[in-house]
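All protein chains of the complex are present and in place, except for one that has been dropped.
By written order: A and B. Residues from 1 in each chain.
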Amino acid sequence: MASDTRGRILDALRTATRRPPAPRPVLPEPPELTLDRPQMIARFEGELSAQTGVVLRAADEGEVLRHLTATAHAENLATVMASTDSALAPLDLKAWGQANAVRVHTAADFADRETFRAACFGAQAGITGADFAIAETGTLGIIFHTDQPRLISIAPPVHIAVVPIERLVATYEQAIDQVFRDKSSPPSQFCFITGPSASADIQATAFKGMHGPRKLIVILVG
Amino acid sequence: MPKVSMFIPCTVDLLLPQVGEAAMLLLKRLGVRPSYHPEQTCCGQPLLNAGYRAEARRSAKHFLTTFWDEDIVVSPSGSCVCMIKQHYPELLKDEPAWHARALAQAEKTFELSQYLVNVLGASDVGAAYHGTVTYHESCHILRGLGVTEQPQHLIRNVRGAHYVALDNAQTCCGFGGEFAASYPDISGALVRDKVRSFLSSPAELLLVSEPGCLLNIKGYLHRHHPDKRVMHLAEFLIQQKVA
Partner (left out) sequence: MRQRTERFTTIARRELQNGLSQTFLSLLPPGFRALRAMGMSSFPDPDAAVEYARAIRASVVARLPELLEEFERRALALGAKVIWTRTALQANEIILDLARERGATYITKSKSMLSEETGLGEHLRKGGVEPFETDLGEFITQLLGRPPFHIVGPAINVPPEEIRDAFLAGAGLKESTTDPVRLGLAARLFLRDKFKHLKMGVVGVNMAVASTGTIINVENEGNIRMIKSSPPTVVALMSPEKVVPSLSDAMHLLRILSRNCTGQKITSYVSLDSGPKRDSEIDGPAELFIVIVDNGRSEIYQDPLWREALRCIRCGACLNTCPVYTKIGGYPYGFAYSGPMGQVLNPLLLGLADTRDLYQACTLCGACREVCPAGIDHPALLLSYRARAASDWHGPQAARVLLRRSLATLLAFAMTHPRLWNLGIKLTRPLFNLAARDGYIHTLPGAQGWFACRDLPAVPEKTFRERWRQDHGQ
């Protein structure tokens, strides 16, 4: 039945009288392409802050860890989930956790997806890397893969993303071009994140933390 | 002396003849010789809007035949002009000879304020008025023809007149032809809002350039606020005495 249905739909579409579309008009280039790095950083910070995202700068790994410690205190974090993304590798988060009385779990700590999932919903924060910081709208770009599970950045109420400064780009297209460079094996999921989870569905009253994180903290490194 | 053939919409012919006369007088004052072709009837817009394309096509052909020899056609109704300029070519697209005629007609047909400003280059048409006025931007004139600056330009150049912008001037007044009679609740709510904007403005006179909107707002004002006035832009622009 299925293939027959497919054929009938496509045949009906194909045999309809059609005209080729008119040529595309000219689209001006995004003005963000002319931004230099300091301007991109300023733009990223400004746009993400407007969405209540917190942008922190860190010169090196030590400073990243100090930001994490401060955040752990401020948010009263006892249990966090961390990805094993390359941006986090130099940090040794397990050791940081032990030193700061924070239980740090990674996917490898769990035998199966069920227990991992339960842990993500139980964690107070998720720490991930991010593959892109996109200046135009203060947007993170995250490629999900084995070392970057999806739930860590959506299930816990706080999301902390660590982004090396060289991952800063100007536009969505610059990120997308890299992500989909190899058409035959794109990542199973790629996500733009611009601020915490939000809703304004009741009386148009806006608030953060609808289903996902209520707080987004981005640490730019370098 | 430029010659202009006037197309007088049926609503004006029957219910608002003073608007047609004002348009004629205005053109004469600006050195134009207006004429009136007695064979003209209706542009066919009500037929098209009700879904009668074949019938609308017949009235379109009558119009194109009637005005074939005229150099310029001007009308004090933006929706009729939209019908002629935009819908005639679409209605007649399958009849090449008529389609060509419709396109030629579109080129030489103008809404009144469009003709005054864009073709004649008019600013001060010699009118005078003492008081504050505002203007409703009828949908077909604004979005259909893209005419928005022209009427306001003419109003601003009337001696003694103080022009204020109307709140939500670009929102539909709820006329819509048959719509007004078929959906009285919705249409009534829309014209009430339009009149509220007018009443909350400092203006004592509301101007429109579209006979349909004029009938709608005039009829509503007479029922609910008989002391308030609305008139067609052409009527306003022939006033010379300071009231």
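We take it that a residue touches a chain if its C-beta (ideal position, glycine included) is under 8 Å from a C-beta of that chain, and two chains touch if they have at least 3 such contacts.
Computed from a prediction, not measured in an experiment: that's the story for all the values here.
Undergrad: Of the residues listed, A:74, A:99 or A:200, which one is in contact with the missing chain?
TA: A:200
Undergrad: Kindly note down the residues of chain B that lie in touch with the hidden chain.
TA: Interface with the chain not displayed, on the chain B side: 8, 10, 12-18, 20-21, 24, 36, 38-42, 44, 46-56, 58-59, 61-62, 139-140, 143-144, 168, 170-172, 174-192, 215-216, 218-220, 222-224.
Undergrad: Even though one chain is hidden, which residues of chain A still touch it in the full complex?
TA: Per the touch rule, chain A residues meeting the hidden chain are 2, 5-6, 8-10, 12-14, 16-22, 24-31, 47, 51, 107, 110, 113, 116-118, 120-121, 136-137, 139, 144-146, 149-151, 154-155, 172-173, 176, 180, 183-184, 186-205, 207, 209-213.
The rule is short, and it goes like this: only the chains that are shown with their structure count from here on.
Undergrad: Rounded to a whole Å, what is the gap between the Cα centroids of chain A and chain B?
TA: 55
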